[in-house]
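Pasting a structure below so you can have a look.
For this view, one protein chain was removed and the others were kept in their places.
Coming up: subunit A.
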Amino acid sequence: MTFLGMPTTAPRGVGNLRGDESFPAAAHKALQDEQLRRNLGHATTTIRRKSGAVIGELPDWQELREAGSTLKANTMARLPELLDQLEANVTAAGGVVHWAADANEANQIVTDLVKATGHDRVIKVKSMATQEIGLNEALEASGITAVETDLAELIVQLGNDKPSHILVPAIHRNRAEIREIFLREMPGVDPALTDEPAELAGAARRYLRETFLSTKVAVSGANFAVAETGTLAVLESEGNGRMCLTLPETLITVMGIEKLVPTWRDLEVFLQLLPRASTGERMNPYTSMWTGVTPGDGPQNFHLVLLDNGRTAVLADEVGRQALHCIRCSACLNVCPVYERTGGHAYGSVYPGPIGAILSPQLTGVEDNASLPYASSLCGACFDACPVKIDIPSILVHLRNEVPHPRAEKAAFGAVAYTMDHPALYTRAQHAAKLSRHAKKLPPPLNGWTASRDLPEPPSETFRDWWAKR
């Protein structure tokens, strides 16, 4: 029985937290896509190298991680008080704060706010929260066009595709594919467009400029909100965020209730952690910070929508609540051997990779994402990479014990885990698989992995070779 005031999971039938198929089924398909694997391998190798280099420049990286971790734990324990404070400070600075218990309510609030402006088009800057709640679909159903302005989001939107990475939603596309999408879908694009990244970026610049200048309403997410001052922060690269945050008349920011930090000073920690862990930069090109409304500068109407949508259910789990500390850097995706092989789509939710494997099942209730806690080898790379030290492997194990899993699922991923710990076994299994192509079955204990499905062609590179190169 639920009653008002009980922590509640995200509702079904709205938003993008649940996939159409289980992880093993989706991963099975992805594992056969060589192009996808190459694109992912190239991108994640690049980012690991860059990130490692700039993290190495800081003598106090581990101390910053510890500060980030303790700050987030401290914030969660004081959430009611801090949300109160944030609301008071945003309101005092001329903003309007709205509270949304779930995706449906948040979509309704935003739709009503847009309608009240009399406009039927909004520009958006990347926001995981609005993807989570399916805001674009809700706006469209009310006759409002939502234009994604992030280059990667634009690639995804034009390609009629789904995002596959937190930071780089089009990571599964290489430059040649992006060129194809632009030539096919971008009105007025120069047919001589090459696949040079700088030219592709230039095409996006020309395509979106007029939209930026003429759209009166923007919807954004937020990386951080400071309770003490009511300040919001958005970190970005391209300048599309600055466009959305300063040119329109009305700005609507949708933010999960966990994005708070207590004090202004706390940003000194996260502004060092996030860019280095995510894009591998000392600092991302642009960070915008604003407090309510500034007369004569930027949007004169500011709305902040605070979103629960299952977050309180995550908070109720003493082990799992750490997942709310996530600052969405995507470092855990970039180091994950399972993500690198399956890509983001296999996880079904807008939150892919290791963080998705612990966050999505908790937001929806484990029964709706039962296979995700098994989408990991428990190798621990994610824990080491996480700038706020979320112990993802422990939460995975914890969730596995809660999932009313079909036994086969457990066997399947149990085998993945066991194998990752014993590369020799996988090598042997692959060898056996190569020998017995006709049978297309792996020997025990790996036969659980294919679970009577056809075995994909053995990868050209064995797991062991691949692992050794890392």
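Rule of thumb we're sticking to: a contact is a pair of C-beta atoms (placed from the backbone, for glycine too) under 8 Å apart; a residue touches a chain by one contact, two chains touch by 3 or more; residues count from 1.
Assume contacts and distances are computed from a predicted model.
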Completion exercise
Record lookup, UniProt, unshown chain, options "Leucine/isoleucine/valine transporter permease subunit", "Predicted polyphosphate-or ATP-dependent NAD kinase", "Probable septum site-determining protein MinC" or "LUD domain-containing protein" -> protein name "LUD domain-containing protein"
Handout entry: From A:36, A:313 or A:372, residue that would touch the chain that is not displayed
Key = A:313
Fill in the blank from the handout: The listed residue (A:147, A:219, A:269 or A:304) that touches the chain absent from the view is A:269
Practice task
Give the residue, chosen from A:30, A:71, A:133 or A:346, that touches the chain omitted from the document.
Solution key: A:71
Completion exercise
From A:129, A:243 or A:277, the answer for touching the chain not displayed is A:243
Practice task
Would you mind spotting which of A:31, A:186 or A:289 touches the chain that isn't drawn?
Solution key: A:289
Completion exercise
Interface residues of subunit A toward the undisplayed chain are 4-8, 39, 42-44, 46-47, 50, 59-60, 63-64, 66-67, 70-71, 73-74, 76-80, 83-84, 93, 99-101, 105, 149-152, 155, 167-168, 170-171, 174-175, 178, 197-198, 200-202, 204-205, 208-209, 212-213, 226, 229, 231, 237-240, 242-243, 245-247, 257, 264-265, 267-269, 271-272, 279, 281-291, 294, 296-298, 306, 308, 312-313, 315-316, 318, 321
